[in-house]
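Attaching a single structure in structure tokens format; questions to follow.
The complex is shown incomplete by one protein chain, all other protein chains being positioned as in the whole.
Take a look at chain A:
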Amino acid sequence: MNVHRVAATASKEWREIVRDRLFLALTFLVPTSLMLVVGYGLSLDVEDIPLAIVDRDGTNLSREYAHRFIDSRYFDFKGYALDRHALPLLLADNKVRAAIIIPENFQKELMAGRPIVVQTLIDGTLPSRAQTTKGYVLAMNTAFTSEMLAMFISKKRGIPLGQAARSLRPVKFEARYLYNQSMRSDWALAPRLIMVILMMTPPFYTALGIVREKERGSIYNIYSSTVSRFEFLVGKLIPYVGISSANAVILWLIATQLFGAPFKGSLLFFIPATLLYIICTTGLGLVVSVMVRTQVAAMVVTFIVTVIPSMLYSGVIVPISSLSETAQVTAHALPAMYYTNIIVGAFMKGVGLRELWPDVLVLAIYATVLLTLGYRMFHKRPST
């Protein structure tokens, strides 16, 4: 390998990138805007659910029950509805997503120690949101019921309210969320987005960069010269790895500074691991580019091989363990999952090479295989 030839190729490529203002702008704008748009847009938290209540009882107790929901940050109270017939319209218009109907004689029946049914209507068009809503309603209803019960027992037995409440719950539930105490989904999402974006963008740049030369015909300068295949590919890839590395830094800053995601790990581990991942995805672009002839084909193929694995099989949306068995096999065969482990470990758990070395090793194998494959398939004397 001759360093001068590599340098000549790399510097030519770099100048072309810098002079092509649109391409240059896109290489930096696309990752940043993806991060911002998806980061702000794709919040999986369910809060401020628009809610209506029909209070057919109109007593102290029914109002107290209603206020449990009205005062909660999970619900956005839109107002009392006069009767249940108004509700389907409100739900159909998306004005409310949930409605609670407190029946007549709510207070009377409860005071008499008889159970009563409170009906809840939930918009079921989005199952995950409906499930979460149901969970909130159920939790608040349980709390209200047990308080009622405690009050009843303390009155009957003449014991203090606190003691009565405790006796009702012999096993008390306590949960502490590790790594993300407040369960903020943007903290969880931002680092994973870095993974997605660094999966998608480097192959695009690389594939376009190489296929552009093929499409125009300038690749014949390389074919007909003494530059070796290896020198050409190394020189060609360096600028793109550089740009993607710069993007990684920008994305890291957005995640930690703008979204406030905690970074608990060591940069000394995270930086080389990220670089390895970038080389790996750049290698993916190389393999795509040796197989196709036109830039349009390069874009389509790159989109298919990067976006789907990075979104579906990486654990961003659905945890790997919840995937079907075949999907789990697919996930293990793709690099996205391993870097997700690394990035989640480094950001939220503060772990390093000692814990994550298997993932790093898999990425290294990936990078080697992809680059070797690309090199093997690239010929200076093709048949067409």
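To be clear about the criterion, contacts are C-beta pairs under 8 Å (C-beta built on N, C-alpha and C of every residue); 3 or more make two chains touch, one makes a residue touch a chain; residues count from 1.
Following the convention adopted for this analysis, contacts and distances are computed from a predicted model.
A.B. asks: The chain dropped from view, which UniProt name applies: "Na(+)/H(+) antiporter subunit E1", "Nodulation protein E", "Putative ABC transporter ATP-binding protein YbhF" or "Phosphoribosylformylglycinamidine synthase subunit PurS"?
C.D. replies: "Putative ABC transporter ATP-binding protein YbhF"
A.B. asks: For the chain not shown, which residue from A:Ser128, A:Thr226 or A:Ser321 touches it across the whole complex?
C.D. replies: A:Thr226
A.B. asks: Looking at A:His4, A:Arg114 or A:Arg176, which makes contact with the chain not pictured?
C.D. replies: Touching the chain that is not displayed is residue A:His4.
A.B. asks: Name every residue on chain A in touch with the hidden partner chain.
C.D. replies: 2, 4-5, 7-9, 12, 15-16, 19-20, 216-218, 220-227, 379-384
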